[in-house]
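All protein chains but one are shown in place.
== chain A ==
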Amino acid sequence: MKPVDLTTQLGGITLRNPIITSSGTYGFGEEYLAYCPLEALGGITLKGITPLPRLGNPVPRLAETPAGLLNAVGLENPGLEEFLKSYLPKLSKIPTAVIANISGFSLDDYACMARALKKGSGITALEVNISCPNVKHGGMHFGTDPKSAQEVMAAVKAETDLPIIAKLSPNVTDIVEMARAVQRGGADVLSLINTLLGMSIDLNSQRPVLANTFGGLSGPAIRPVAVRMVWQVAEAVDLPIIGMGGITSWQDAVEFLLAGATAVSIGTGNFYNPQAPLDVVEGIRNYCEQRGYSSVQELVGLAHRG
């Protein structure tokens, strides 16, 4: 029998397999080396960077909830300049696709980062995190307003020749409207979902657990929401989707593929099992073999048929 073809086409790039690791959970690619060889992955997504360095929020930044994790890291990162100087040179040696993740608080922020990250820099694609407040528009999140989201993507598109991935926020009423907006802005690929806004209160101190009060919920608890959004967007928008939210096992990953994701990404699942990405690759391979698929891409969107 011919081995299953796991290669995955995503907005003009070819991945070895459809398994990626998620922004903010996988550092800058070195942290998990003792657990998971990067050449086994389809790609990794780097921690979100901003034009200027950020110290992020005070601790506690994490709160555990049933089958979930709330985080309020506050986009701590070394800033663009330091990223270009100290991190980027090492990235070209990474034996898998490297997706940079950019965040900003104005259109200029996004544009200046896109300008610095081009083909040949060691970066394979640019993921644009639009779940940030637009400080010029009263703090309204780019990711919750279709017009702002479209503008951000257009600003990025104008400055870079890399494929651009729009990372959508689930904290909206109509995810399809947001997906259409970023498509109009020029997005090549969609990533969904980012974390769901939540909070948790300590019964002893009678205060919020997180220093920041609110945090983003991730992990298995959010998976049904993510699968639903991937399904809805896959029905309505003709762009490849990277599905994520609560994946810990190959079964979870297959569920996203069936819902219409072309690739999947693992975030919080790495904390639970640092070898989860390896297990998922193997599990998907076996599933395809047992069911007689010659390519993993045959699974994409299967649940929509009939």
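Criterion: a residue touches a chain if its C-beta (ideal position, glycine included) is under 8 Å from a C-beta of that chain, and two chains touch if they have at least 3 such contacts; residues count from 1.
In this text, contacts and distances are computed from a predicted model.
Undergrad: If you had to name the missing chain as UniProt does, which of "M48 family metallopeptidase", "ABC transporter ATP-binding protein", "Dihydroorotate dehydrogenase B (NAD(+)), electron transfer subunit" or "Sulfite reductase, putative" would it be?
TA: Matching "M48 family metallopeptidase", "ABC transporter ATP-binding protein", "Dihydroorotate dehydrogenase B (NAD(+)), electron transfer subunit" or "Sulfite reductase, putative" to the record, the invisible chain is "Dihydroorotate dehydrogenase B (NAD(+)), electron transfer subunit".
Undergrad: Considering the whole complex, which of A:112, A:197 or A:211 touches the chain not shown?
TA: Checking each option in A:112, A:197 or A:211, the one touching the absent chain turns out to be A:211.
Undergrad: Among A:66, A:120, A:292 or A:306, which residue is in contact with the omitted chain in the full complex?
TA: In the complete complex, the chain left out is touched by residue A:66.
Undergrad: Out of A:58, A:89 or A:224, point to the residue that touches the absent chain in the complete complex.
TA: Of these options, the touching residue for the absent chain is A:58.
Undergrad: Among A:5, A:76 or A:289, which one touches the chain that has been omitted from the display?
TA: Checking each option in A:5, A:76 or A:289, the one touching the absent chain turns out to be A:76.
Undergrad: Considering the whole complex rather than only what is displayed, give the residues of chain A touching the chain that is not shown.
TA: Touching the missing chain: residues 24-27, 31-32, 34-35, 47, 55-56, 58-64, 66-69, 71, 73, 76, 211, 219-221, 248-249, 268, 270-275.
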